[in-house]
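First, the structure itself, so that you have it in front of you.
With one protein chain held back, the other chains of the complex are shown just where they sit.
Read from first to last, the chains carry the letters A and B; within each, the first residue is number 1.
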């Protein structure tokens, strides 16, 4: 007796690659040393080298530069300083890049005034790297020194409301209810001050630029380390009066950025200056100590007051912050808003102030503002839960909000509850005994702590071009960036699946201003924005293909609408009857076209922005082991559960979250630029004494992506994973240390001495 | 009131520049003769004089490991090595371990495990891991973590780096037998046995 068995409902196609853990196509180039970073490109003629000289003082004026002594050394070509910089753009607006905060941007070598220690004051150009470095070391410079202040607390009395205007900055939410009265009346309350000091992005690749002087007017190929080639091009063309053809920026590989490469850095300015003046190819690379001169996560002091009723419902929430900025710009981060977005309190108050000290302008650094804010609010929530006698996870569930209380709008999606439940289950949270000092492993105190976070899911204007060749290979270009985030692989996946081609036939190119414009890589918006543009470009190619297919003799697709076809396994076919199919290469062959091109664009959806609050979320669970006698803390286990919309590639998305957890551990336990207020200078400006984790610091990390797709946040359902994985990690570690020891540390980094 | 500060020249005597000389380095089995002075580091010799840019400069001070190369099979920081004293040694760089089209097992494992993000520390990580395997001393995860701690990764890819190295370590390259290591022959050591 025979029986008909239904066909399995889903047969995945080979070209259905979105969502699969495929390896990065640029991986072989990276692991074999073939991938070329900015300071590694060859040039057409001989190459000269620039070495930057940095100011030893924090404030004052250069009174004399003995350039002649250095120019007398054979092989030295020029010494650039404010004394011989040609007349450049006059107005501040020419120096403002896409993410410049308010104020007057720093102009390298513009004037003798010194505004911060390690300010670049000169550059020596010589025929070899060694000679330039040597000549820089014998350049005598005299300064008059002015009084300065680099101490945030000493400047606190002159604080001011953070001004609006910087891209992405949200001013503090409006107050609700009567915070002070509610706080006074509540049965359970906590308050505390939370601090971290300046932190440095410190990507592994030092900022560098190689300029190939092409000998054709002012035409240059500018290989630059940046998170956004178009931003650098706009900056340079405005300042130096160059055309886009003259200043082509190329950044195929970026050795990490983490925010340091959002704004054009001073080495690219100095390299272009030298190339134009000397009409010669040049390479300029910062040294590691100079990497401490180019913007940092700002020292921020946060104060929180929370109050709850007997059941653990929040009644009062106040979050204020004071952050440093420079004397000449107002760097702003969104710091305090996250508290209001995460927790609904009938009474709340927020404030965010800046104050000026004599340092370089701080800069966005991975999860800017949110890493800062989530450390404070998520520590304070833990304190509040203990004060109210509620489990920290239960407390967060009790105060869960389904709409954004700061804007009274629903979330486009919010599966933080799933993050809590799946994370807690994976971690084994229910095994936790709540009393501090109640868990041990031999002589070690064990602590389990948790925290959560959210990051805005935003889409920026982006563009891409897709070119399908007659042999069935697809090339997609966009001037976006891959600082390690996985742009190469996810865009290849999106393009391959959209046109039903094997990934091996798809080549995605980025990091070149000859490609359609894309935003700087930051804010977790690349997948949303560029991904949508790539998909649109490929769909446009697809529409042209369908038309050509329908023009073929005996076309099986005659009369079929674009909505009713699919691209799969190299073929274009009808949804209703997949046997009505034409190979893509056959369509092109029949058409006689060598290639089909199309552009695709993406941008924010204003209607959705009005209606919804769009955020990714995460919940972090941490185990620490503390040697109480010696003050050592080891993070032995982390579970980071993330709701970030559709995950295009679980392999590289997981890497982003793993990296975020390492950043959180680093922020919690190690990172601090030691500021000497007598010298006005960071003093541990090297990798030996500015500590970031090594392999031995990192134990088990478990990453969970909860099921989520959000087609409101972006057309392709993505919310972005670059920042969210880091959020809450520092707070979860501090909370775990409290659980282990009974000691509450509110000042980062949590070093040995703080537990003695 | 203002103070005066002078950024002094660091030498009292007038500058003299030592002339360059031909220096022959054996890199990845090939002799390369370059024209350098003693002040050229092995790292700069590779990157600026031989276009072997796979070896990376992350700090130039022995604090990050991005410049790791193998000399006579042992891993060192090429940034702290003066090229001229490495004549006559067998220098191996990332380009010598495998090529884009013909990856070594370690390189392939790094791709498979996504053991990098930006890729800048990666050649150093791989050369260091190859040195670790050559040493034949590590077998547990904690041992490998400790002995790869000379290579910083700011992207935080450590978990995947560990997975990649463990995979290769236990795939025939190192055999664990009765709790002791039976491994590829140790490199010639500078130390002799006790008389």
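Keep in mind that, in the parts below, a residue touches a chain if its C-beta (ideal position, glycine included) is under 8 Å from a C-beta of that chain, and two chains touch if they have at least 3 such contacts.
Basically, contacts and distances are computed from a predicted model.
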Checklist line | Omitted chain (choose from "ATP synthase subunit c", "Carbohydrate ABC transporter membrane protein 1 (CUT1 family)", "Cytochrome c oxidase subunit 2" or "Xanthine dehydrogenase family protein subunit M") - UniProt protein name | finding: "Xanthine dehydrogenase family protein subunit M"
Notebook entry, point to check: Which visible chains touch the chain that is not shown?
Noted result: A, B
Item checked: Candidates B:41, B:55 or B:160 - the one touching the absent chain -> B:41
Margin query: Can you say which of A:278, A:609, A:696 or A:715 touches the chain missing from this structure?
Written below: A:696
Note to self: Touch as defined at the start, partner being the missing chain; which of A:31, A:57 or A:446 qualifies?
What the structure shows: A:57
Next item on the list: Using the definition of touch stated at the top, determine which of A:82, A:580, A:601 or A:634 touches the missing chain.
Entry: A:634
Note to self: Please output the residues of chain B touching the missing chain, sorted low to high.
What the structure shows: 10-11, 13, 15-18, 37-39, 41, 60-62, 65, 68, 71, 74-77, 79-82, 84-85, 128, 131-132, 135, 137, 139, 142-143, 146-147, 149-151, 180-181, 189-195
Next item on the list: Pick out the residues on chain A that sit against the missing chain.
Entry: 56-57, 117, 130, 133-134, 137, 627, 629-632, 634, 669-670, 672, 674-676, 678-679, 681, 683-686, 688-689, 691, 693-697, 747, 749, 751-754, 756
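Everything below uses one rule, namely that only the chains that are shown with their structure count from here on.
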Item checked: Whole-Å separation of chain centres (CA-atom averages), chain A against chain B -> 29
Notebook entry, point to check: For chain B, which residues are in contact with chain A within the complex?
Noted result: 1-11, 15, 17, 37, 39-40, 44, 47-48, 51-61, 63-64, 66, 93-95, 97-101, 103, 107-108, 110-112, 114, 116-123, 126, 142, 144-146, 148-162
Next item on the list: Give every residue of chain A touching chain B within the complex, in rising order.
Entry: 23-24, 26-37, 39-40, 42, 53, 56-57, 60, 63, 66, 69, 73-75, 128-131, 134-135, 137-147, 202-206, 253-258, 285, 287-288, 483-486, 651-652, 654-656, 658-663, 666, 686-688, 692-698, 701
